[in-house]
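Excluded from the complex is one protein chain; the other protein chains are retained at their positions.
Going in written order, the chains are labelled A, B and C, and every chain counts its residues from 1.
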Amino acid sequence: MEHAIHVLATLLLLVGLHGMLTRRHLMRKLMAMNLLQVAVIVFFIALAAKSGAQPPITAVGDAAPRAHDYVNPLPHALMLTAIVVGVATNGVALALLIRIHRRYGTLDEPDVILGMRE
Amino acid sequence: MKFRFGSPVLDTAVRLLTPFILLFAAYVVAHGHYSPGGGFQGGVILAAALILVNLVHGRDVRWGLRPSTSLSIAAAGLALYVGIGFLAIAFGGTFLDYGALPLGLPPPQVRAVGTFGIEVGVGMAVMGVMVLLFDALMAWEQSR
Amino acid sequence: MIAPLDVFFLLLVLVSGIAALAARDLLAGVIAFSAFSLFAAMLFASLGALDVAFTEAAVGAAITTVLFVTVIFRTERTAAPTARRAGRLPAAAAGVACVVAGAALLKGVTGLPAVGDPDSPSSRHVSPRYIERGPAETGAPNMVTGVLADYRGYDTLGETVVIFTGGLACLLILGRTRPPAERR
Partner (left out) sequence: MSAHLPVLMVVLPLAGAVVVPVVGLASARAARALALLALVLAHLCAVGALRVVLANGTWRYRLGGWAPPWGIEYVVDALAGGMAVLVSFVALLTALHARYSHEGRNPLNVATSHALHLLLAAGLLGIVVTGDAFNLYVFLEISALSAYALLAGGGARAEVAAFRYLLIGTVAASFYLLGIGYLYAATGTLNLADLAARLPQAPDAGVVGTGLALIVIGLAVKIALFPLHGWLPDAYAYAPAPTSAFVSSVMGKVGAYVVLRFLFFVFPAGGQAGRALDLLGLAAAAAIVAGSVMALAQRDLRRMLAYSSVAQTGYIMLGFGLGNAAALTGALLHVVNHAVMKACLFLSAGNLLARTGAAGVDECRGVGARLPVTMGAFGVAAVSMIGLPPAGGFFSKWYLVQGALERGAWIYVAAIVAGSALTAVYMFRVLEAAYFRPAAPSAASPPAEAANGPLFGPGEAPAGMLVPMLILALAALGLGVFNQALVDGVVAPALAGVAS
């Protein structure tokens, strides 16, 4: 039980990886990639958790916060950055998808590959 | 395909909601010090308001940003961030060392001001880019 | 911190994620994907990561979904495959590969400190300063803001640059044929 979150996050990562390998539609591959990224984020956020601690925002009137009372803020800050990186990647990927569809009339990978051969 | 919904209900809802969304976005940017939120989240909400209007009213409403404008806003936001970094160098600190800014306040408050400055920068950059992304992805078909 | 609730949310994340990949209709897949992001945000909130939850909800469930839907309307809603499935990794082989990778990863997982352990290395080494002295040093009661915008402010500059890069990349990719400034 103590590792349940990390085990499930690993499972999510594998679902994403499997999806990227087996889905044939390029947009589904992109979604699978997002699953994989979220799995990494879950992994980090679970590292930050502390039993019985509160969110990392100083409680009103707490002049001397103690480390045990608050969740570790560092992974949160890191994962905010990771989420942002994810959006940017999605934006670029979607732009490429529009162009690919424009040229080949499909986003189905085998069809696109067929189109490339012509 | 026409990408426009414009029913009276949606129309009214958007009219009512948009100012509050914008206000909330400003609050999120400004209040990042004290509560969850900050430049990034605020910028996203700001962009969401603009995108919402565009989605519902289509692009015939003259309410939105030209791509060159949103690009410039994004660049200005990032320039603000980098500029604060250079300002810190100019006043003898290392890059992004807000503590070096000569504001005549106690050190933590000086740092808080610096932090606020970059949060605004991040908000502008994120808002600009999100609107730009949406416009670029959206407008492709029409531009044929 | 109630562990069962976290696990419940994570299961929801997993299920909606699988649904997003399995849906026949792409639009339905994107809606499931949006739910996936929302559940992920709930999970983050229940783990105490309010800022991350906020961001994931705003970005994953809102903006990313809108972008995906936009692209679906611009491209295609259902794939109509005509090509044979030739020369690609069959699902079974991919499954085997993933199981092998999973076994290797799970071996590492069992050695991790327990989730919620307040004495794990990550809770004891660098982070205590952010909590105990951060608000006083940075002037930001929200410790995440303190770390994000001050202690590690340079990462955040990088993050903003990443976003900006994404915008420029999109402009270049989609604007290669026509000046985007004239689109409106």
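Keep this in mind: a contact is a pair of C-beta atoms (placed from the backbone, for glycine too) under 8 Å apart; a residue touches a chain by one contact, two chains touch by 3 or more.
Because the structure is a prediction, the values reported are computed rather than measured.
Shown chains touched by the hidden chain across the complete assembly: A, B, C.
Residues touching the missing chain, restricted to chain B, are 68, 71-72, 75, 78-79, 82, 85-86, 88-89, 93-100 (touch as defined at the top). Residues of chain C that touch the chain left out of the display are 104-105, 107-113, 120-127, 129-130, 150-155, 157-159, 161-162, 164-166, 168-173, 175-181. Where chain A meets the missing chain, the touching residues are 13, 17, 20, 26, 29-30, 33, 36-37, 40, 43-44, 47, 74-75, 78, 81-82, 85, 88-89, 92-93, 96-97, 99-100, 103-104, 112-113, 116.
Convention: only the chains that are shown with their structure count from here on.
The centroid of the Cα atoms in chain A and the matching centroid in chain C are 3 Å apart. Chain A and chain B have Cα centroids separated by 23 Å. Between chain B and chain C, the centres computed from C-alpha atoms are 21 Å apart. Counting partner chains per residue, chain B has residues 34-36, 40, 126, 129, 133, 136-137, 140 touching two or more of them. Under the contact definition stated at the top, the residues of chain A that touch 2 or more other chains are 55, 57, 80, 84, 88, 91, 94-95, 98. Against chain C, in their complex, chain B makes its touches with residues 1, 3, 32-41, 44-45, 47-48, 51, 55, 59, 64, 66-68, 71, 74-75, 77-78, 81-82, 85, 95-96, 98, 108-112, 114-115, 118-119, 121-122, 125-126, 128-130, 132-143. The touching residues of chain A, when paired with chain B in their complex, are 55, 57, 80, 84, 88, 91, 94-95, 98, 102. Residue ranges on chain C touching chain A, taken from their complex, read 1, 3, 6-7, 10-11, 13-14, 17-18, 20-21, 26, 29-30, 33, 36-37, 40, 43-44, 47-52, 55-56, 59-60, 63-64, 67-68, 70-72, 74-76, 79-86, 88-89, 91, 94-95, 97-99, 101-102, 105-106, 109-110, 112, 114-118, 120, 122-124, 126-128, 130-132, 134-135, 141-144, 146-148, 152, 155-156, 158-159, 162-163, 165-167, 169-170, 173-174.
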